[in-house]
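Just passing along the structure, written as structure tokens.
We show some of the complex, not the whole, and keep each chain where it was.
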Amino acid sequence: MTEATTTTTTTGPTTGGQRQLSVGMIGYAFMGAVHSHAWRSAHRFFDLPLQPRMSVVCGRDAAKVEQAAATMGWQESETDWRRMIERDDVDLVDICTPGDTHAEMAIAALAAGKHVLCEKPLANSVEEAERMAEAAAEAATRGVRAMVGFTYRRVPAIALARKLVGDGRLGEVRHVRAQYLQDWLADPSSPLSWRLDKTKAGSGALGDIGAHVIDLTQHILGDTIGEVSGQLETFVKERPVATDSAGLSATAGTERGPVTVDDAAVFIARFTGGALGVYEATRFATGRKNAIRIEINGSLGSLAFDFEDMNVLHFHDATIDDEEGGFRRIVVTEPGHPYVGAWWPPGHGLGYEHGFTHQVVDLMRAIAADTDPSPTFADGLQVQRVLAAVETSSETRAWQTITG
Amino acid sequence: MTEATTTTTTTGPTTGGQRQLSVGMIGYAFMGAVHSHAWRSAHRFFDLPLQPRMSVVCGRDAAKVEQAAATMGWQESETDWRRMIERDDVDLVDICTPGDTHAEMAIAALAAGKHVLCEKPLANSVEEAERMAEAAAEAATRGVRAMVGFTYRRVPAIALARKLVGDGRLGEVRHVRAQYLQDWLADPSSPLSWRLDKTKAGSGALGDIGAHVIDLTQHILGDTIGEVSGQLETFVKERPVATDSAGLSATAGTERGPVTVDDAAVFIARFTGGALGVYEATRFATGRKNAIRIEINGSLGSLAFDFEDMNVLHFHDATIDDEEGGFRRIVVTEPGHPYVGAWWPPGHGLGYEHGFTHQVVDLMRAIAADTDPSPTFADGLQVQRVLAAVETSSETRAWQTITG
Amino acid sequence: MTEATTTTTTTGPTTGGQRQLSVGMIGYAFMGAVHSHAWRSAHRFFDLPLQPRMSVVCGRDAAKVEQAAATMGWQESETDWRRMIERDDVDLVDICTPGDTHAEMAIAALAAGKHVLCEKPLANSVEEAERMAEAAAEAATRGVRAMVGFTYRRVPAIALARKLVGDGRLGEVRHVRAQYLQDWLADPSSPLSWRLDKTKAGSGALGDIGAHVIDLTQHILGDTIGEVSGQLETFVKERPVATDSAGLSATAGTERGPVTVDDAAVFIARFTGGALGVYEATRFATGRKNAIRIEINGSLGSLAFDFEDMNVLHFHDATIDDEEGGFRRIVVTEPGHPYVGAWWPPGHGLGYEHGFTHQVVDLMRAIAADTDPSPTFADGLQVQRVLAAVETSSETRAWQTITG
């Protein structure tokens, strides 16, 4: 055993001719941790045209961000995001902060000629998202790319679902039912946090998790929601204030404050192509931890997915005789399945973080090919418009059309 | 082996002192067959205070109804329902006909002093249902009872669900999600039938199957839906006309006619007690044959049920430590489960028809006890009001309050 | 309402020309109840060439058997089975008694020219079963038929499984894994009953439930087990004696007595055709109530079945591309599925008792066609030989060949 030095030298995975792309990441909490894992891992399993280099991570607390850099594998740390986006050793800015900061950071980074990967939801308002999409469109003319982080698209079972729909295997799609169910707020004594503060989070379950199922279903169908009628609800209207000022602590004090976002959102929808949708996003579904459940029924077949069993897609092929037909439990771990060939043998499942690794792969490939990655900021804006329409509909008590 | 005679003599299951109750049934198709099985079977497994006697079955075609009497075990047949309800050997009228006939038959039978069991939905309009509920209320003052046939209430797993909610095991109920999914109309070449004709059927998926999940969820919660926002849809607007005039045939000709009812209905709802509901009824969910799926999330626990696995109820008890918690797959075949003690040992499941047998049991017991059976016509009327509100909401594109 | 008479007159389901077949049943406990339901119901749903007539039920206690006759719908009762099998109004004897009585009763009934339906296991020893099979073979030459009651063969999902294997859809069968899991003896304070007494029951879990999975797997494969290596175990060697002398009571006293049968049996097997089998039968699988679980793997596909979800068969077709392949959850409720057309629409599941009703159907058809019903006594004897080989193997600690 040898004494450690604080710096180790690591041979890169590829030879000298390969181009690198230097990354700066803002934020280092849950999202920062999983993004870092993806930046560290993508080139270990996939053949990438650009090699990510983990240059710098940025956060407000100097000591904490320095510790995060060490833990997560970033070469340096910064405390000022404006300074970071100006650095020469940053080619791409990865934004992992709460939604109220996305617009300012992303627009500034794109203006500085940096590619941007921005966590979802794209912004806290349609107005912000519009400005971001405009900035991204302008930047694209300069070869600067922007992507919004709807990573669940890159779960292999979801990618397979999109492929089956795209190949016409479901025929004409008639029904979409989608739920994102969690239960971490079901206990009324859970304290307030920034996620329950509308000024920080923009919205509650609707924007945080509802955004995912809106994006996923639109992505799988290759269609967009045209109108909605919805209802938001805050079941627990007041909660104990957390004992730390930043509202990041899970420890509650005796003081109580208002919850200013929705605990749950339900809505019905009509897709442009005619399908009927039924949606639900909640943090009060006791016993459901991260249940992203999507079912699609078409004239020729159906699909069903539940993220709590993320390596499986259920597919019903209605062209098979009824006597032999049934939902087929496809274990999406075959080499021929999307993204899977780079990983393990059949039956050796992937986990939550693999979607983020695949996101890095697709982003590196798009940048190297000088094309827009998917989903673009325009896609993120479209989701934002659906979120806004649900909110408006809940207030006006009437259907709301999504335009744009 | 001996040559058969057309009449056999059967010893009754109970001794001389027991009272009989003579039944006349109108209609002998699918519903008539399963009702007959229930009338034949209930007293073989349950100790009943009244012994059903299968006196007479009624239908318009003399030859066919006579054959049905023989097959299903009715002593005699009739072709005129008005004559049947006047017979002395008919104490109870069991109405198994399409919805457009329910009001006239039920009101006449009650007026004639006969108990009534009427298939669901109670009627084709709120106005009819109101008159039926009034007639039932008046008849009850004379000791004449009326029940509407929402038999799924009597599936043991559903009865257990109601018990758990009633016992407070779910705490405050926040979410209800309910679907009734079938797929028999997904094929656009399936011919027209009376079920697709608004004048006969009243509505399509909404009234035929949506009515069941409305009733079941209200029953399990012990609460009523207060307001709804919904959308009806007819995906296939024209279909081949069936080759027989009555529209009962499954064989299509070349002529085409309009579908005048909904193929699918979706709606969001608010219960009087505050819970949010999401509902869906469709005949276009490819691969789902008779999927009555109900999930309820409360502050202390959750339930999940799917009729395609009808002997199972999933129950999450949130008071158990998270490290050991999870949805519990209760196989509802224990002697202590509702209705089950009369049947087979644990693990020996029941089938679709048992709910109808339990319906006969509960009805006989209510009549013998001189109390109203459940669900009453008033309960049926309330469901009708929800159906109407969904329809109106679909037209006005706005929320609709259920009053009454 | 009218006062009941003890006898009612019921119109038979078919017209005068149809032949009847009069049945006498011995035993009226659990098996008697479900057999009676089948005799009452089969002709109500199926077109039968012979109409069963429920003539007489036989038991030792005159009062109780008279009550059973009334409850279950038998015209008369008897207390002497020898007298019953001599009656002119008995064409078929249905034996629902413990295994130690089967040989004597069945052989006498066949000698008296009566068809026989005998509950499984066929007998308590190979020697008895051999005599029964001989008697059945001899009787068949006189047109008198014998059938052993392995009713699970007639669960539609099992019948479909046999069809798929027979059609070659699984290719060459390599693996059979079969379990029959119950848990009603897991509690060591459960009292002794006749089922735990070797002189009455012959064996424990092995013969009572293991016999079923032996028969089912041989039936599905159309092959027989050629050799076995097994182990029997009695986990709880002494139990409280029941408070009634017959050992039928579930109430335990303070006295304790020995358990003389196996609590569980496990064995590995080789089929004549080369497949490897793994078997398990136990009453100690906590939480499994009546889990008959069968899986078959062949070169072209696989099947999986669990009686706790009895209307479903899982089928993997390995000829489908891996990217789309998976176990297909066939809901075995389509009109084209075995036996199902006589019942309800798709998705409306059947229950435990339907297998017994189908048994009556197949038996009536075989007798009318003057052919041997399946499974024959010879089939029952073959199962008995496997049971004996497992027992011998457990004693000799070596493989045992099944001959015969």
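The chains carry the letters A, B and C, assigned in the order they are written, with residues numbered from 1 in each.
To be clear about the criterion, contacts are C-beta pairs under 8 Å (C-beta built on N, C-alpha and C of every residue); 3 or more make two chains touch, one makes a residue touch a chain.
This is a predicted model, so every value here is computed, not measured.
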- Query: Quick one: 3 copies here, how many in the whole complex?
  - Reply: 4
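In this section, only the chains that are shown with their structure count from here on.
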- Item | Farthest chain (mean CA position) relative to chain A | C
- Task: Let me have the rounded angstrom distance from the C-alpha centre of chain B over to the C-alpha centre of chain C, please.
- Result: 34
- Would you mind listing the residues of chain C that make contact with two or more other chains? 331, 346
- Note on the structure: Listed in rising order, chain B residues that touch chain C in their complex are 1-22, 30, 33-34, 36-37, 40-41, 44-45, 50-51, 53-54, 69-76, 89, 91, 182, 184, 288-291, 307-312, 331, 333-334, 344-354
- Item | Complex contacts: residues of chain A adjacent to chain C | 160, 315, 321-331, 334, 336-337, 346
- Message: Could you list, by residue number, the parts of chain A that touch chain B in their complex?
- Response: 170, 174-175, 177, 179, 181, 183, 186-188, 229-231, 233, 235, 264, 266-268, 270, 274, 276-278, 280, 282, 284-288, 297-302, 316, 318, 325-327, 397-399
